[in-house]
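All protein chains of the complex are present and in place, except for one that has been dropped.
Each chain carries a letter (A, B and C) given by its place in the written order, and its residues are counted from 1.
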Amino acid sequence: MSLETVRQLALRVRNWGKWGPDDEIGTLNYITPEIIARASQLVTAGKVFALGIPLQRNGPQSGTRPRFNPIHTMFRDGGDQPRDAAAVLEMQGYGGSDDWIVMPLQCVTQWDSLAHVFFEGKMYNGFDATLVTSSGAAKNSIDKTKNKIVSRGVLLDVARYKGVQALAPGYAITVEDLEGTAAAQKVTVQRGDILLIRTGFMSRYLEKGNWNYFDLDDSPGVSVHTAPWMHAREIAAVASDNYAVEVRPSELPPLRSPFHICAIPNMGLTLGEIFYLDELAADCATDGRYAFLLVAPPLPVTNAVGTPINPYAMK
Amino acid sequence: MSLETVRQLALRVRNWGKWGPDDEIGTLNYITPEIIARASQLVTAGKVFALGIPLQRNGPQSGTRPRFNPIHTMFRDGGDQPRDAAAVLEMQGYGGSDDWIVMPLQCVTQWDSLAHVFFEGKMYNGFDATLVTSSGAAKNSIDKTKNKIVSRGVLLDVARYKGVQALAPGYAITVEDLEGTAAAQKVTVQRGDILLIRTGFMSRYLEKGNWNYFDLDDSPGVSVHTAPWMHAREIAAVASDNYAVEVRPSELPPLRSPFHICAIPNMGLTLGEIFYLDELAADCATDGRYAFLLVAPPLPVTNAVGTPINPYAMK
Amino acid sequence: MSLETVRQLALRVRNWGKWGPDDEIGTLNYITPEIIARASQLVTAGKVFALGIPLQRNGPQSGTRPRFNPIHTMFRDGGDQPRDAAAVLEMQGYGGSDDWIVMPLQCVTQWDSLAHVFFEGKMYNGFDATLVTSSGAAKNSIDKTKNKIVSRGVLLDVARYKGVQALAPGYAITVEDLEGTAAAQKVTVQRGDILLIRTGFMSRYLEKGNWNYFDLDDSPGVSVHTAPWMHAREIAAVASDNYAVEVRPSELPPLRSPFHICAIPNMGLTLGEIFYLDELAADCATDGRYAFLLVAPPLPVTNAVGTPINPYAMK
Partner (left out) sequence: MSLETVRQLALRVRNWGKWGPDDEIGTLNYITPEIIARASQLVTAGKVFALGIPLQRNGPQSGTRPRFNPIHTMFRDGGDQPRDAAAVLEMQGYGGSDDWIVMPLQCVTQWDSLAHVFFEGKMYNGFDATLVTSSGAAKNSIDKTKNKIVSRGVLLDVARYKGVQALAPGYAITVEDLEGTAAAQKVTVQRGDILLIRTGFMSRYLEKGNWNYFDLDDSPGVSVHTAPWMHAREIAAVASDNYAVEVRPSELPPLRSPFHICAIPNMGLTLGEIFYLDELAADCATDGRYAFLLVAPPLPVTNAVGTPINPYAMK
């Protein structure tokens, strides 16, 4: 029954073929040069908000799933530097340090690619799921978006609109919530916008000073029933300050992530997760400006299905 | 003797203490909100140029040094998706893919942090090199710049100015070259600019279709004697389309990287390497506009000494 | 005060210089060809007990320290195989799979190298701790033992001797326990032996079916005061079925690992941790033979400070 409900929603928002049979970027197609130019003009104060969380061992992944927190170590450090004049020459005068990282591509602030979720054996635009093998995603990989993820950003601070620090775990954000928030903020969602939806979920963990259970706890997030609204608004992407954009637990059990199913393989909507929105939200509340330039370049990892990012919201 | 020459140049450009004893970002301090706001107004056509090269096994690292090319594989792929209705329910309807990466932080298009190079046992602002241990850099790490790397970008296309596809391997770009290029391009280098210096070196490898020996071959690049000029211009950062910004082999053997020594530990100048500049350069040649908004957010890896990036040049 | 107690014990068991100033393997020097030949003659039934635990995501590391459980994924899998005759030829008939792993060298059943622990700035045989840099251990690394870790193994099943499934968390095994166990088992500890001390600690986790908190919980283990006894017996190595061989919490707070300090940097005693001993112990209880051939080759990782192993006890 849940499966049937999702299937109907999925078909309603499906964009397969809309940008041709070879398209691999979906709703990012809504972003035009005009939109980018107009959004850039919003940067009048020179303020920059970095929306990426730190990449470190203490992070949002509990390690109970495939994803773990970034592991960062050194190849060379201060202990390897030359210690006297002879060593300086031997090392060509070049004391220095070098480091490396091991990380899931979706372990921190991130974009999901359109190859991240399958529905009934298919990816966005009808590509077969078996095109994702150990060699990576032959279609819909994140590198296809390498110069595509910049547009007008709009913050919808639902938590503030509702007058709470954070929405309750398990609260499903409705279309009415999104429209009410936009109206209260005096901002209009437009074609090509990248929506940043603030639930306040992350604020609780930042206040506690640790990320424990961030990926496992119940969480507020968008309802699966907001998918048609996003489809109608023709937004380019949506991101949130929680683990999965959508509410946890699912509204349609046993399906775990019905909004993901609607958004990624059907609508071709790029999702952003674990965005740090608190500083930006505080500033928007102060100056009343909820629209800005959002620049969030993916790392162009060939055939990858996600990417860590550090988006800049600029006003 | 070389060491003495470098020491004199280094002292001449040294910015220790200039922004207080606790400063860890050096010349990025030159970037002000006014500069950012003005640079954003340069975005009138909505054009976006992604300057990051692909992250993949076929890349610029020969593997003969600590650095290697990114290794990307999957946790889950299309072969793991549910294959029938029962499996769909068991897997909570959520067929999908997940992936991860292992990579040196300086293996692709990148920023060096100010903890990357030591000189005579010290980092930028006089911090001791022993503060960089296996635990990472306690000072001058890249995450200190997390919301700092956006400014006006200026392309100096030295190769085009010299009328060649690429400067000769081993050619040391002089102050006269930089000034001649700027004049020919009708652009003035200003305080807070991020300079992108095009040597054409990468174009050769892209044309050949492989990166073999990119990190080992002789390369054109800036002369160590441009350091005082950059210091006087008060630029915020400098990047290039080669492996090390500076010329290879070194002008001051046996020191391998004299410009690095001047720039990073002494001037506190952030360096960017392996920038893909060809598309941007072609566009600049066409519209005659060599200044633009450059947005190049680092991944905020805690205590790291470098970061992979995908900078956006926007016009 | 604790520090002083440890210092006195450490000096009492210190073997620096005993095998010359260049020695890097410590008590493994006790193992002679005669001992190996005699131990091999113990293999009369052809029974083999593998003492290594599985390398997998579900393992003994909680991830709260640097160590994490092994991460294993594929480069190529069944989804990448050729699917028709043309593909067979194109792929040279070679459908196959390839995989890789990321792991701390001490995350599973393991040997510590003599570079793993420092005391007052020194390693075993007086080598300076600063010889261990990001480049690895210039002295006392595990690869120095590459053909050295085979000898007579002796199981001391202290838990069984005490009549319990497992010793209580925090129980410190005494010299009397070790001697009582040996006597009850009718086995004599000899020079060059590799002692396997069974606390039963791991059995509890295996029974529960998960490793949760294995590395964090209080644990039975040897008392620091067994160090002089081991020194006098001239054993070659000691291993146990817990996380750290020694009891947790420490008998000498605030020092966390006083036995480690005595054993590794002072005695030069190789320690083995997280050994799976239950099957072997059951067999020894049945046939009354507590001595056997133990073959536990390290992976010869150059300059490494530990190694995962899968030791074979053979009877």
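Couple of notes before you dig in:
Simple rule for what comes next: a contact is a pair of C-beta atoms (placed from the backbone, for glycine too) under 8 Å apart; a residue touches a chain by one contact, two chains touch by 3 or more.
Just so you know, these numbers come straight off a predicted model, no measurement behind them.
From the options B:M74, B:I197 or B:A227, the residue with contact to the chain not on display is B:M74. The missing chain, though absent from the display, is touched by one residue of C:R12, C:R76, C:R191 or C:R204; that residue is C:R76.
Listed here are the chain A residues that touch the chain not shown: 71, 73-75, 77-79, 100, 102, 133-134. Residues of chain C that touch the chain left out of the display are 2-3, 6, 32-37, 40-41, 43-50, 52-56, 66-67, 70, 72-79, 81, 88-89, 92-106, 115-121, 128-134, 136-137, 143, 146-148, 150, 250, 254-258, 260-261, 293, 295, 297-306, 308-312, 314. Residues of chain B in touch with the missing chain: 57, 63, 66, 68-69, 71, 73-77, 79-80, 97, 102, 130, 132-135.
We take it that only the chains that are shown with their structure count from here on.
Averaging Cα coordinates per chain places chain A and chain C 43 Å apart.
Note: centroid distance chain A to chain B, computed from Cα atoms, is 25 Å.
Chain B has residues 73-75, 77-79, 100, 102, 134 in contact with two or more other chains.
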